[in-house]
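What follows is a structure written as structure tokens; I'll ask about it next.
Note that one protein chain is taken out, while the other chains of the complex remain in position.
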Amino acid sequence: MPFIPHTDTDVREMLAAIGADSIETLFDEIPAALRVDGLNAIPPAVGEMEITRLMEARAAQDVMGLNFIGAGAYEHHIPAAVWQIVTRGEFYSAYTPYQAEASQGTLQVIYEYQSMMAGLTGLPISNASLYDGASALSEAVLMAVRANRRSKSQRVLMPLTVHPAYRSVTRSIVASQGIEIVDVPFDPVTGRVDPAALEAFAGEDITALVIPQPNFFGVLEEVDALTDWAHANGAQAIGVVNPVSLALLTPPGAWGRQGVDMAVGDGQPLGAPLSSGGPYFGFLCCRKEHVRQMPGRIVGRTVDADGRPGFVLTLQAREQHIRRSKATSNICTNQGLVVTAATIHMALLGPEGLERVAGACVEGCGSLVARLRERGFEIPFTDERFHEFVLRVGVDGEALLERMAAAGVLGGHALGRDYPELSDAILVCVTETKTAADLDRYVAVLEQARADLAG
Amino acid sequence: MPFIPHTDTDVREMLAAIGADSIETLFDEIPAALRVDGLNAIPPAVGEMEITRLMEARAAQDVMGLNFIGAGAYEHHIPAAVWQIVTRGEFYSAYTPYQAEASQGTLQVIYEYQSMMAGLTGLPISNASLYDGASALSEAVLMAVRANRRSKSQRVLMPLTVHPAYRSVTRSIVASQGIEIVDVPFDPVTGRVDPAALEAFAGEDITALVIPQPNFFGVLEEVDALTDWAHANGAQAIGVVNPVSLALLTPPGAWGRQGVDMAVGDGQPLGAPLSSGGPYFGFLCCRKEHVRQMPGRIVGRTVDADGRPGFVLTLQAREQHIRRSKATSNICTNQGLVVTAATIHMALLGPEGLERVAGACVEGCGSLVARLRERGFEIPFTDERFHEFVLRVGVDGEALLERMAAAGVLGGHALGRDYPELSDAILVCVTETKTAADLDRYVAVLEQARADLAG
Amino acid sequence: MLIFERSRPGRRTPSQAPAGRADVAALPERFRRRRPAPLPEVSELDVVRHYTRLSQKNFSIDTHFYPLGSCTMKYNPRVCNSLAMLPGFLRRHPHAPESVSQGFLSCMFELQEMLKDVTGMQAVSLTPMAGAQGEFAGVAMIHAYHKARGDEGRTEILVPDAAHGTNPATATMCGYAVREIPTDASGDVDMEALKAAVGPATAGIMLTNPSTLGVFERRIHEIAKVVHDAGGLLYYDGANLNAILGKVRPGDMGFDVIHMNLHKTFSTPHGGGGPGAGAVGVSERLKPFLPIPVVGREGERYRWLTERDLPQSIGRLSAFAGNAGVLLRAYVYMRLLGREGMPKVADYSTLNANYVMARLRSLGYDLAFPERRATHEFIVTLRRQAKAQGVTAMDVAKRLLDYGFHAPTTYFPLLVPECLLIEPTETESKETLDAYVEAMAKILEEAAAEPEKVKGAPYTQPNRRFDEVRAARELDVAWQPEAG
Partner (left out) sequence: MLIFERSRPGRRTPSQAPAGRADVAALPERFRRRRPAPLPEVSELDVVRHYTRLSQKNFSIDTHFYPLGSCTMKYNPRVCNSLAMLPGFLRRHPHAPESVSQGFLSCMFELQEMLKDVTGMQAVSLTPMAGAQGEFAGVAMIHAYHKARGDEGRTEILVPDAAHGTNPATATMCGYAVREIPTDASGDVDMEALKAAVGPATAGIMLTNPSTLGVFERRIHEIAKVVHDAGGLLYYDGANLNAILGKVRPGDMGFDVIHMNLHKTFSTPHGGGGPGAGAVGVSERLKPFLPIPVVGREGERYRWLTERDLPQSIGRLSAFAGNAGVLLRAYVYMRLLGREGMPKVADYSTLNANYVMARLRSLGYDLAFPERRATHEFIVTLRRQAKAQGVTAMDVAKRLLDYGFHAPTTYFPLLVPECLLIEPTETESKETLDAYVEAMAKILEEAAAEPEKVKGAPYTQPNRRFDEVRAARELDVAWQPEAG
């Protein structure tokens, strides 16, 4: 009985206090017919030593090579201090800070997190985080529908340059609520939202426009124009951003003449390891007037009975505990621990550190593009990008990547499934973690793999 | 300037407060001729990301195979909780508890450690730890010389069944103090201290006898007889023990008619990883009457001004801060962090858990011996042992081990350097970490390696 | 003090960022931020010290007894953390080819199998990232099921009034109208009301069993029959699964779909509010609708099942595959407990709850359901004390902090006035429970003798009671550079 402290004496004394003969008696309200016999698919208990050996063997199976995959999850250096502090029991094993007086650690961290995200996005309000970037986008769409009272259509324009999984999650989540998600194609030359296609919607009742920056192809969108277009057409503007890029790029709160209404994204690049896809966290920031439409937890600063400042969960009247079926969302957790990591990560890097990281990404990416062009590879779309690019490889993307993986290089993400017209292309990411030698190796392994496939 | 927080403004303001023009001015008392130009052998600074990549690559070079080496450092399961707690900043980055009121965490841990070691060894007094088992033996020898006032000879009997490195360290440390370390041979049949050889010293002025249990060959010595012999001959008895074995074996405090005077050993098996040989810790326990001869720190329980119990460093009058050249030893550190690990480790395992570990070692070792006997290998010495045994391999031990290592099995420790007569033998250790399949693999790799060498 | 207030212009942590400033001339000016982001400028020691000290201001399982009802605050084994953070797992990109992902995928597959077994369901998807997302997935599958059958007239979800607030919120998100079912005096669902409510509009019912009232719904079989007969499906909210783990299975009770809170029952950390994991299990008929991705096995090889394999899936709920690191922790925990350990969780969590209940009752505390067994939790009501001395459930909760115990859940479920929902969990020892009961005894005495003392609590925490109204009214949710 791992983790159960009871001795036989304890059990005897406790049953006596209860006035029951056996533990089994305590289950006497459960109909006997329902009782389960045994669990056959669950293996017998193993000790910590055995499970450690097993998991180490499994983890060793998955040791990756040099990684150039991005596509929504980015490899960055994470300072050692981050997770050593995050996994302290006081953060790791605490619950949601319902008793504020006994949870000032968690609450202040979230307040600081909200402040940092507000600073990065240039918007005054941040919630305490959502599940991930994709679900944050879904919630932002729902929020836009609630917030844009003048729009009746519940039509949301979704460029195809938004991460395919984000689009797909948004559809799953808003599906039953009568919201229409309308694709907006991209310009095959620039890789940006096609301005003409967008202009076709001008004058229609549009609830919101989603604006990715950088977009899924790594390309920088003309966000000022897109934001102004949305507002000119009575639509809310929802920015989808990479938080590391914001150290260098215009914050969505400053796009166009008045900035976006909401900005969302995945916080993973801020201190969360790749970890097979999670846990990450979604951030959601907005203008002040939308705060009461915001889903999820929010921490506010206030004072206590002695007038000393401190932090509490606030605006809980929006939440499902109280509003039940009228809540802004059913969400009640945030990704607290990962947010703690992000807060510590941002504090460690500071504005200049984060800007250097972003800059190294831009430079490294440009550097690989240049190497590949030199070797005759075709890189479609504009060169105005952050740290990812689409690379035409002339052969099937998935097959090429399998070959490269066998040579110890994870060469990128195949685009064929989501963009059939790009099935001979891959999406390649370069972050600050890659050295010049890594880039050289990339080119060598890529050329060899392509030659093998061609030959 | 990693880890230096000063901004230019800070420096300006601080220099102004000091009344100095520049930081350089603050060094004006150092003769200019002595000033160094530059450090050429130290590489330029690297970032955390770069050093992480470098160290990971180096650590990956050293990934060991299945380990059957013991010889003083033993592979055991260490509960994950141990080092996650030990590396909490409050333990990790604290100093020696000189301000007791602000160091009750460290002090109570050490008190608990002392209590556990006293319990394991069956002796009432433990210090707060020494550097390692070998240096603990050296200190025990010095202590015996101080404590045994009736003996004038300063002759200490040291069986050749004591770990060779412990013997060698003891010689290094006591060399300049006129203490004579006298070898006692072992019986080539049993692998134990040769009773006849020992008896030859009967009646002489012997200051102390060192008694290993288990001895370096893994063999159990006749500790009751040896302890009684020492006392009968006016010598102090110093036990050298493996702490894990003590969960199962008679504690040195109960050897013979009156128990040993001191017991020492290496605490590594209690929660310290192999870690290339350190940091481990040495423990030193003794009878009450010897406490003022004890080197190293000791924590005592007392009360504070309000009568509340708490812990302080005590008996500091023995130490070098105060006694200077008359101190019991020059030692002023203990291995606090590793002791913290050991304390948590012992608390987690408890008496039954530690006994199960020791039992699994005994059983596993016997099991491998049986397998090897079946395959015709010669295992010299008595079968009364703990978890190590000497194996005759019929070829050069070092060469064989190199072969086995290449096949992913670290097959043991070659004995030829320390025992030329055993140059075709190796010392093999089996702990609870080895499964039946591991033992089978051992036999297979051993036989193949031997065949390769022979063929 | 905020980290921003420790900031000084120009302070840096040079080891943590690339050494030089990169050449970003390629980046056109029109995309560039004009002022640096207003992040704090601090040293590495500043950061370590600031957050280490902040952490010490938290209660947590690792430091305190935390009997928060409905939250299952049990010990989070440390090994689950270290194994989930092995480099092979931590560095695995979610899009890494399956050829270099077999270790991770095998764990996920086996976790699915174990969860199926322990819940009695036929298939499991691990992708929901929290209980509420699991609920969403469950109700969305019910929706998809009816739709696939062309059974379009079902517009209502029945929800007992004792349910978690997420249940009705979820039903709404899925486009359903919510119909509340009352609870009878003994804490079970009011069967007559249920029978009156079901009908052709019934898409399903959402039920927690044991319910949030801390009691087992005894007529669950009858409820299942009533709802199924009306063509509705049964949704099981797994919040209280800990109480019955390995003893009764939702699948055997007749549920069609269930979400599990792995961060409760399977002891992944709560992390100050997340991340959790809300895996869903389904009966045979809902299998085609499971959210993707799911891990499948073909021979010795594991692979992701996606829209190609499950074309009727309700779709994707996260950008990748859910909270993978949390799932790994749950996997390790389940393997450590093993098949024999599962029912022990229910046994001892139930024993602990009934013990504390018996002792509090004998101290004079009023129970919400004095005639019922406690499950893994139970409810105390302070209605009498609130009337007599003005000492509320909140006051008792705050005073407990002074005695070194986290408060139970307060004011939930909404049905019971001035309630404390107390869940001790199976990992707490009798000594801890006794100490807790002793504190409750003292507070009861204080409430009678010096009620103002209780009403003014806490006194020993970093802060006294907060002005929550001001927090909501004078909203301050982000530090302002100007104000700093």
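A, B and C label the chains in the order they appear, each numbered from 1.
Here is the rule we go by: a contact is a pair of C-beta atoms (placed from the backbone, for glycine too) under 8 Å apart; a residue touches a chain by one contact, two chains touch by 3 or more.
It should be emphasised that the depicted structure is a prediction, and the values quoted were computed from it without experimental measurement.
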item: Touch partners, limited to displayed chains, of the chain removed from view; value: A, B, C
item: Residue of B:D205, B:D228 or B:E402 touching the missing chain in the full complex; value: B:E402
item: Identified contact with the non-displayed chain, of B:P43, B:G376, B:P420 or B:G455; value: B:P43
item: Contact footprint on chain A, counting only the chain that is left out; value: 1-10, 45, 47-49, 56, 79-81, 84, 89-90
item: Absent-chain interface as seen on chain C, which is shown; value: 6, 8, 11, 15, 43-46, 48-49, 52-53, 56, 61-64, 75, 77-79, 336, 427-429, 431
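As a working rule, only the chains that are shown with their structure count from here on.
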item: Chain pair whose interface holds the most contacting C-beta pairs; value: A-C
item: Computed distance of Cα centres, chain C from chain A, in Å; value: 20
item: Averaged-CA centre spacing for the pair chain B and chain A, given as whole angstrom; value: 48
item: Computed distance of Cα centres, chain C from chain B, in Å; value: 46
item: Contacts with 2+ other chains: residues of chain C; value: 11, 13, 15-18, 42, 44, 46, 48, 52, 77, 79, 81, 83, 87
item: Shared interface positions of chain B, touching two or more other chains; value: 47-49, 79-80, 84
